[in-house]
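Sharing a structure with you now.
All protein chains but one are shown in place.
All chains are identified by letter, namely A, B and C, in their written order; residue positions are counted from 1 within each chain.
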Amino acid sequence: MSADFHIRVDTADIDIGGELARLEALGGGGVASFTGVVRGGGGLTALELEHHPGITLAMMTSIAEQAAARWPLLGVTAIHRHGRLVPGDRIVLVAAASPHRAAALEATAFLIDWLKTRAPFWKKEHFADGASHWVEARAADDEAAARWSMKG
Amino acid sequence: MSADFHIRVDTADIDIGGELARLEALGGGGVASFTGVVRGGGGLTALELEHHPGITLAMMTSIAEQAAARWPLLGVTAIHRHGRLVPGDRIVLVAAASPHRAAALEATAFLIDWLKTRAPFWKKEHFADGASHWVEARAADDEAAARWSMKG
Amino acid sequence: MPIDILYFAGIREAIGLSAETVTPPPEVGTIADLVGWLASRGAGHAEAFADRARVRAAIGSDFADPDTPIVGAREIALFPPVTGG
Partner (left out) sequence: MPIDILYFAGIREAIGLSAETVTPPPEVGTIADLVGWLASRGAGHAEAFADRARVRAAIGSDFADPDTPIVGAREIALFPPVTGG
């Protein structure tokens, strides 16, 4: 099964309905997705995402290819935003189309675990009191991504 | 965590973008979804879905409540269409919002397994040569749904 | 006491009705009794219930086994195994 990849990193908002409609149109019968949204709370006013433009797309494409090698997928979409985002903004969409619902859902879980933990992004949090700091890598996220490399 | 339920069975198309935006707005940070689309092939021209109007919504609501009891969810959406559908039409959407991406994805898998196997629908397939038949219950699907009742 | 019977899918098609109101005799005590009694009402009914192992039932909005008593039921649905969505 050769998969249709749609991988993008940009500053624009993500058109969830349009992106999922593209995957539906592949005819597999099932499309799973995960959308991440910037959470507020704790006085957070903005999130600033930085990435390495030279390697992000290459790595995202590689992980999408790994997903397509592991599960029978007709299409994979992975879109990540960078730049300044505020609570409520979409930050990431991953989605997969497959004739098998478990495959679509597991591939989506695999992709989002990788994106949330391994993708080459750095996040700076800005708070209402003027403070800001770079988010540290979290061990729990690394473990979630590590589960996948232990499988198959 | 009290969850926002949005459960519907009707003949209208499903506005995926709008439905997911409602779950995003709950502020959990993550929204997982699964969309089922009528597959063509084998000369299939239409699918006719019949349901028991008196019990479908009650059962869908009950399964959504089970999901919300098992995972920390802010919202659950389950929309199923009935009536006459053609290949390419959306047939079902399930989605869940949660602060935890694994919870959102697992709840979505639980809901779609139930909907695809246990929900009180009957499907009649119509073919290009004029033939039509009622789809038989599939053992593989029952097993997928049974996995969940063995857990927790 | 009259009971509304709802038919779905292949059972509905074989009988040619989506619903009918019946008043079974007092010895019809369970879902299985009801199906047996309905099967005698005509050729379509007999065909619809020929394979008893493939008949499922709900009383009101609850699924019911063949040995579930029907006493007091106002609405009973009879249908093939559900195939899901």
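Rule of thumb we're sticking to: contacts are C-beta pairs under 8 Å (C-beta built on N, C-alpha and C of every residue); 3 or more make two chains touch, one makes a residue touch a chain.
Just so you know, these numbers come straight off a predicted model, no measurement behind them.
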Whole complex considered, the hidden chain contacts A
Interface residues of chain A (partner: the chain not displayed) = 36, 49-52, 54-55, 58-59, 80, 91-92, 115-124, 134-138, 141
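We take it that only the chains that are shown with their structure count from here on.
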In contact with chain A as well as chain C, sorted by label, we have B
Whole-Å distance, C-alpha centre of chain B to that of chain C, is 27
Where chain B touches two or more other chains, by residue | 36, 116
Multi-partner residues of chain C (each touching 2 or more other chains) = none
